[in-house]
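Just dropping this structure here.
The complex appears here minus one protein chain, its other protein chains still in place.
Every chain is named by a letter (A, B and C) in the order it is written, and numbering of its residues begins at 1.
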Amino acid sequence: MDTINLSEKTDWAFIEEVKKESGQNPSLCYQCGNCTGGCPYTQYFDYPVSVVMRLLQSGQKETILKSKAIWLCATCETCTTRCPCDVDVANIMDTLRIIARREGKVAEKDIQLFYDSFLDSMKKHGRIFEMGILMGYKMKSGHFMGDAELGPKVMSKGKISLFSKSIKGADKVAQIFNRFQEKAKKHG
Amino acid sequence: MAEKEYAYFCGCSLEGTAKEYDESIRAVMKALGVGLVEPDDWSCCGSTPAHTVSHVLAAALAARNLSLVEKMNKDVLTTPCPSCLMAFKKAQHGMTGSEEFKVEVNELLDEPYNCGVESKSSLQIIYEDIGLDAIAAKVTHMMPDLKVAPYYGCILSRPPEIANFDDPENPVSMDNVLMAAGVEVADFAFKLECCGAAFGVPKREMVNQLSYKVLEMAVDAGANCIAVACPLCQQNLDLRQGQVNSTMGSRFNIPIIYFTQLMGLAFGMSPKELGMDKVFVSADKITRRITKAEYEKIKEEEAAAKKPQKAKKEAAAEETNN
Amino acid sequence: MSEVASKELRIVGFLCNWCSYGGADTAGVGRFKQPTDLRIIRVPCSGRVDPMFVVRALITGADGVLVSGCHPRDCHYTDGNFYARRRLEMLKRLLPFLGIDGKRFHYTWVSASEGQRWQQVVTDFTKQVHTLGPMHQK
Partner (left out) sequence: MRVGVFICHCGSNIAGTVDVAKVAEEARKMPGVAYATAYMYTCSEPGQKEITDAIERDKLDRVVVAACSPRMHENTFRRTVMKAGLNRYFFEQANIREHVSWIGLDKELNTKKAIDEVRMAVEKVKRNKPLFSTSFKVNKRVLVLGGGVAGMQAAIDCADGGLEVIMVEKSPSIGGMMARLDKTFPTVDCSICILGPKMVDVAQHDLIKLHAYSEIAEIKGYVGNYQIKIRKKPTYVDWTKCTGCGLCMEKCPTKNAYDHFNFGAAPTRAINIPFPQAIPKKATIDPEFCRQFVKGKCGVCAKVCPTGAINYEMQEEIITEDVGAIITATGYGLMGIENFKEYGAGRYPDVITGIQYERFLNASGPTSGHIIRPSDHEEPKTIVFISCVGSRDKSLGVPYCSNFCCMYIAKQAILTKDHIPDSQSYVFYMDIRSPGKGYDEFTRRAQEEYGAKYIRGRVSRIYPKGKKMVVRGADTLLGTQVEIEADLVVLGNAVVSAEGAAQMAEKLHISYDTHGFYVESHPKLRPVETNTSGVYLAGACQGPKDIPASVGQGSAAAAKVLALFSKDMLESDPAIANVNINTCVGCLKCVKTCPFQAIVEDTLRNGKKVAKVIETVCAGCGVCTSTCPCGAIQLQHFTDNQLLAEVNAICQK
C-alpha cells in the first residue's frame, strides 16, 4: 500500500463540500465500526462504510469518489439507524454518489446506467415504465441476456406492459428536470 | 360511504409488477370502510435514482405529488410502497427542516409545495388508524396450515427520525396486524435485513445472495410463507426465487405474499380478487381456509384431549414440591 | 471606539450563585466562546431578583436583561426559583404595558455543570436583543 502524505494529500475543501451538502459532520465519527458491522453490503464493498468515513475524515477525495462502495450502497439506513454518534451515514453515502456523478467519476457504470434509464423513463413519461427501463438499460449496458428468463414469467402474469403510457403532465415532470439542469449549469 | 378517506399514492410498481399489492390493498381498505382517493395525474416519486443526482431534484420530484395532495385538501397521504414513502418523507423532512432547501425545491416546481402533507405507509394506516380490533372483527376464515414470517424490509421504520413509525430494530406492526387477522406468525429475526433492493437488474448475483439469507432464515424460523409490504422485496424474493435456487444451490419453494393479501383471505375474499394468481411461487397449498366456527370447534376438541394429561402433570409436580 | 465595539449592546444578567453563576464559570473553564455584551451580577438565588431590578435596568440603559437560576426542584434553597418563576413570568407579561418589548427580558435555568447550555443561552439571547436593536439613544 502507498504511503499517504497527509500534509499534501488531505483535501480539506472536499471535506467541507460533503459537510455542507449532507449537513453531516464527519468529525463526529469515532470509527467504532457499527456501520460496517451492520451493513448488508460490506462483503461487496471495496471499502467498508467505516473506512469510507475514515477516508472522508482524511480528505481522500479521489479514493472515495472512485470507490465501488458508494454505488453498491442501497440506502437501507441500517448504518444511520445504529450510529452511536448520530451521524446520518446513508445521507453521506448519498452525497458522495451525487458528487461522484457530478465529477464524472462513477466506478459502477452498470448501476449508473440503470439509474439513468430509470430517470429517462421518468422524464419521458412522468412515471416509470418497467419494460422501458429494462430495455433502455440492456441497450446501454450491452447486458442483453441478463434476467432473460424472467421476461416470459412476468408476461404470463400480465404484470408488465409492453407499451409505454405517459401521464398528462409528463411535460411538467420533464420541466422539473430541465429547470434543475439549467440551475446546475448556472452555478457551474 | 367511507368512514375515513385518505389520499392514496400507489406508485409505479403497483401499476406493473406489483399489481396484486394494489388490488389487495384496495379490497381490504374497502372492507374496512376506508376510502382511497388518488391524486389526479400523479408522477413518479423519484425513488433511489433521483437521490444519486441531487437532493433538491429528488425532493422536487416527490414534492410535485405532495403539492397535488395539498390541492385535494388532504393532509395525510398513504402509500403502500416503502420506497415512495421514503421519497416523500425525506422531501418533507428536508423542506420543513430548512427554509433554504424548501425555496430551492419550490423553484423547480410549477406549483409550490407548502409542506402540509404527512405521508404514512398503508401498513401504518391499517395498524394505527384502523386498529387491530376492527381487523379482528372482519375475520371470517382461518388458515390453519399457514405460518408466516413477517418481513418489513429496510425502510418502513428506518431511520427512526424520518420514518417515525414502529420500532427501528424490532418492528411489530405487521406481526400484530397478521395476528389480528388470525394468522400464525413466526419469530423471525430478519424482519429488516436487506433483500438487495433495486440492484436486481445491474447486480443480480448480489441480490440473489442477500435474498437467500432472508429466505433461509424464514425457513429456519419454521415459516412456510413470507409476508411482505414492499413491491421490491416481493420481486426479489418471489420472481427471483428461482434464480436464488440456481445461484445458491438451494431448493426454496416458499410463497411471498403481501400482508394485505393474507388479510383479504382471512376476510373471506376470493383469491382471484386479491391477485393470488399473480405471485410466482403459489400459495395455494398453504392457504387452505376453514370458517372461524369450524376452527374454534377443532381447537376445543384439541384442548379437551389435552386436559387430563395436563392435570396429571400438575399433580405430579405438586408432589415433588412438597 | 472601534466599529465592532460600538455595535455592542448592554445586557445585564442576574445569575444565582449556586447553579447559573457556576454554569457560566464552567463555560469559561471549557473556553466556550460567547458574545461579550453581557455583564453579570451575582445573586445568591434567582428568588432574590426583584422584578424592579429588571425594570430599573431596562429603563436606565440596558437593552436586555437575562435572569438565570437553578433548574426547578434543583434549587439550593429548596424553592427560591419557584418564587422567581412566578414573579418573572408576571413581569414578562407586564413589560409591554411599560412600553418595553417582552423579548428584551428572558429568564431561564442553567445548572453548574451545563457550560455548553450557558453558551447557548447567552448566544441566543444576545442575538435576540441584537435583532431588536438598541433601546436607548446613546
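Remarks
Convention: contacts are C-beta pairs under 8 Å (C-beta built on N, C-alpha and C of every residue); 3 or more make two chains touch, one makes a residue touch a chain.
All figures in this text were calculated on a predicted structure; none of them were measured in a lab.
Note that the undisplayed chain, when the full complex is considered, contacts A, B, C. Per the touch definition above, the residue from A:C39, A:I111 or A:L150 contacting the chain not shown is A:C39.
Residues 167-170, 189-190, 217, 220, 321 of chain B touch the missing chain (whole complex, contact as defined above).
Against the chain not shown here, chain A presents residues 28, 30-39, 42-43, 47-48, 50-51, 78, 82-86. Mapped onto chain C, the interface with the missing chain covers residues 2, 4-5, 8, 10, 12, 17-19, 21-22, 24-25, 27-29, 31-34, 36, 39-45, 47-51, 53, 56-57, 60-62, 70, 73-80, 83, 87, 111-114, 119.
Keep this in mind: only the chains that are shown with their structure count from here on.
Taken pairwise by the contact criterion, the protein chains fit none of the simple patterns, being neither a path, a ring, a star nor fully connected.
The geometric centre of chain B is 53 Å away from that of chain C, both derived from CA atoms. Centre-to-centre separation of chain A and chain B, using mean CA positions: 25 Å.
In whole angstrom, the spacing between the mean C-alpha positions of chain A and chain C is 49. Those residues of chain B in touch with two or more other chains do not exist in this structure. Contacts with at least two other chains are made by no residue of chain A.
Interface of chain A with chain B (complex): residues 21, 40-41, 44, 72, 74-78, 80-81, 88, 90, 94-95, 97-98, 101, 108, 110-116, 118-119, 122, 126-130, 134, 137, 141, 146-147, 149-150, 153-154, 157-161, 167-170, 172-173, 175-177, 179-180, 183-184. Only residues 12-13, 15-19, 41-44, 46-57, 60-61, 64, 107-110, 154-155, 158-160, 168-169, 192-194, 196-204, 206, 210, 239-240, 242-243, 277-278, 280 of chain B touch chain A when the two sit together in their complex.
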